[in-house]
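One protein chain omitted, others in place.
Should a chain be cited, it is by its letter among A, B and C, assigned in written order, with residues numbered from 1 in that chain.
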Amino acid sequence: MNLELQKINGYSVLFVHEERIDAHNSGELKTYLLHLIEQGQIQIVVQLEGVRFIDSSGLGALLSGHKNAITKSGKLALVNVQKQVLSMFELTRLNRVFEIYANVDEALNNDT
Amino acid sequence: MNLELQKINGYSVLFVHEERIDAHNSGELKTYLLHLIEQGQIQIVVQLEGVRFIDSSGLGALLSGHKNAITKSGKLALVNVQKQVLSMFELTRLNRVFEIYANVDEALNNDT
Amino acid sequence: MGAEIIQVDVIIPTQTKYLELIGQLGEQIVQKIDTFAADKDTLAYHLNLVLTEATANAIKHAHHNNPEDTVKIAIHIQDDAINIKVYDHGPGFDLQAVLSPDFDQPKEHGMGLFFIRTLMDSVAYIRTEDGNVLEIIKYLRPTGAKPTCS
Partner (left out) sequence: MGAEIIQVDVIIPTQTKYLELIGQLGEQIVQKIDTFAADKDTLAYHLNLVLTEATANAIKHAHHNNPEDTVKIAIHIQDDAINIKVYDHGPGFDLQAVLSPDFDQPKEHGMGLFFIRTLMDSVAYIRTEDGNVLEIIKYLRPTGAKPTCS
């Protein structure tokens, strides 16, 4: 899986350079997020600009990261979520669970 | 079929905005080229930058245009031919029939 | 449109790397057919998702990722309906007993069949001695105008 991590203003910004997140690569995404959080990187932004397809296991991997970050008083926000991918979050009401921003800048500025 | 015609320095430059030329749309390309030539537009450059697939009927459509242009003392050159598409011209030796240039500028400058 | 008959039958090894192939196939079929769907891109996405979820279930739950096994998927378009069948040779399960996710307590798993039920028009799981089949139907008609029985 093609993942790129950048540290920006204390945030761990994870760029997912895959067109598709499904049961074939979601396990890798989940494990990667768990490792980040174990290392204490608990302010996470996942950039999904290139992702045009996500299945239930992909949503599950992101939810797992979100839950684990929260347990350690951190958080996991999503940015640049494409239209069709966003509609999967809406169908499952997960758009009420994740903080979703237009892009990385907005996510970093909207921190409370 | 998504075709765009531009007149540049007396040349008719035809941009083929299709990823694929096959038996489904090659007839349209052939007819379009024939009309151009009937109208006296016999200095033709076909820009294939966006085309990543061509089949034998697509080669046939371009060959038909080339032959008709030559009959009227004109010509039909090809530019921005992608690697895999170019290999189809090479297999059929049609690269010896068409003038093939890197881009529109080169085609216009290399006119003899 | 009534004459538009497309049948695709695919057998793949039970490996998740093939999910993309199956999903894309569904997506591309929708892009080619004439449908009344207001938004073809959305229907294409939904079919990609539904095929991915159903095939992933056959791989994960019925065959436990055993790479020697195979899964069969049939996509048939006829009479203004898309008919999908995903076959498995596992122990089977009770589709009726699978509930919708609890949206107030989101979980990592259990969203696959919810997507399939929500996005398609009919879902059934039939167990036979020869194996099981998840049968999914999506009508290609304007919203609200489901076909009358013929």
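By definition in this document, a residue touches a chain if its C-beta (ideal position, glycine included) is under 8 Å from a C-beta of that chain, and two chains touch if they have at least 3 such contacts.
Keep in mind it's a predicted model, so treat the numbers as computed, not measured.
Of the chains on view, those touched by the hidden chain across the whole complex are B, C. In the complete assembly, the contact with the undisplayed chain comes from C:Glu68, out of C:Asp39, C:Glu68 or C:Asp104.
Counting over the whole complex, subunit C has residues 3-13, 17-18, 20-21, 24-25, 28-29, 32, 67-68, 70 touching the chain that is not drawn.
Contacts to the hidden chain, counted on subunit B, fall at residues 20, 22-24, 53, 55-57, 59-61, 63-64, 84, 87-88, 91-94, 97.
In the analysis below, only the chains that are shown with their structure count from here on.
Ranked by C-beta contact pairs, the top interface belongs to chains A-C. Centroids built from CA atoms put subunit C at 27 Å from subunit A. Residue positions of subunit C with contacts to 2 or more other chains are absent.
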